[in-house]
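All protein chains but one are shown in place.
Entry: chain A
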Amino acid sequence: MQLKIIAAMALVGAAIVAGPAAAQQQKVRFATEGAFRPWNWTEADGSLAGFEIDLYKDLCKRAELDCTIQSQAFEGAIPALNAGKYDAIISGMSATPKREEVVLFTIPYGSTGQSFGVSKVGTLKELPDTGQLFPLSTPANEAAAQAEIDKLKPVLKGKVMGVQTASIAASFVDKYLKGVVEVREYKTTEQHDLDLAAGRVDLIMASMAYLTTAASKQGNEDMAITGPRFQGGVLGRGSSIGLRKGDEVLKAKLDKAIMAANADGTIEKLSQKYFGYDVSVK
């Protein structure tokens, strides 16, 4: 008797749950750092804003997904994704080979190079070849980049360089400048800016987009962007949305949405608004 009642209740319950769910859109929980201008940042009232905040809304609309977004410390984002706390990371995260071992990436939606920031009143005022782009993607152009790095080495010898923990700048320094500079690792890029202003580090390495915004911020009046710009290789293909391994269905939907947003100029329009130049991947 009791079993029958339980079975009946279970059936009714299943019907209630299944009914609307079929019509509902797939729920996708996004995570972003909320401290990485102009990609994403946190407003004074606690809300999130930036290029990626506008972009994820556009992509979700195209892919017909029911999306929410939450801020999450960058270095914990991938563990949290794989622990099932989020379904996607949109946080200026470059698709590097090492990250690809644990994360499934969509196609890139934006790419800026990485360059250096110094203090105009500091111990290292400028680096050579400011603004020149050195890709690391093929063996041929990596050789050219290596020659450029060798040229920088005497200037950088013994200097203290700030990078964000687990960032691609950290990988770059580890691969190309190990033993040349003393590395200090920071939880957020804003922290290494503070230490650059305070004179605790001689230079920082971060993405061109970040440096451009940071240098124009109040308190960073002495920051100058200098030296060559590097791209590709250990620095990744460009910023992509990170998904859990095996989430191929979601990847297909988002890839399609990114391609469409790229094709109709939406990404270019957004990047002009937030970066002042085009970061869309051609």
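Convention: contacts are C-beta pairs under 8 Å (C-beta built on N, C-alpha and C of every residue); 3 or more make two chains touch, one makes a residue touch a chain; residues count from 1.
Please note the rule applied: contacts and distances are computed from a predicted model.
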**Request:** Determine which name in "Hydrogenase maturation protease", "Nopaline transport system permease protein NocM", "NADH-quinone oxidoreductase subunit" or "Cytochrome o ubiquinol oxidase subunit 1" the UniProt entry assigns to the undisplayed chain of the complex.
**Result:** "Nopaline transport system permease protein NocM"
**Residue among A:47, A:70, A:123 or A:165 touching the omitted chain** = A:165
**Prompt:** Among A:142, A:195, A:247 or A:278, which residue is in contact with the omitted chain in the full complex?
**Reply:** A:195
**Message:** Looking at the full complex, which residue from A:102, A:143 or A:263 touches the chain that isn't shown here?
**Reply:** A:102
**Item:** Missing-chain contacts mapped onto chain A
**Value:** 75-76, 78-79, 82, 98, 102, 165-166, 184-187, 191, 194-195, 197-200, 219
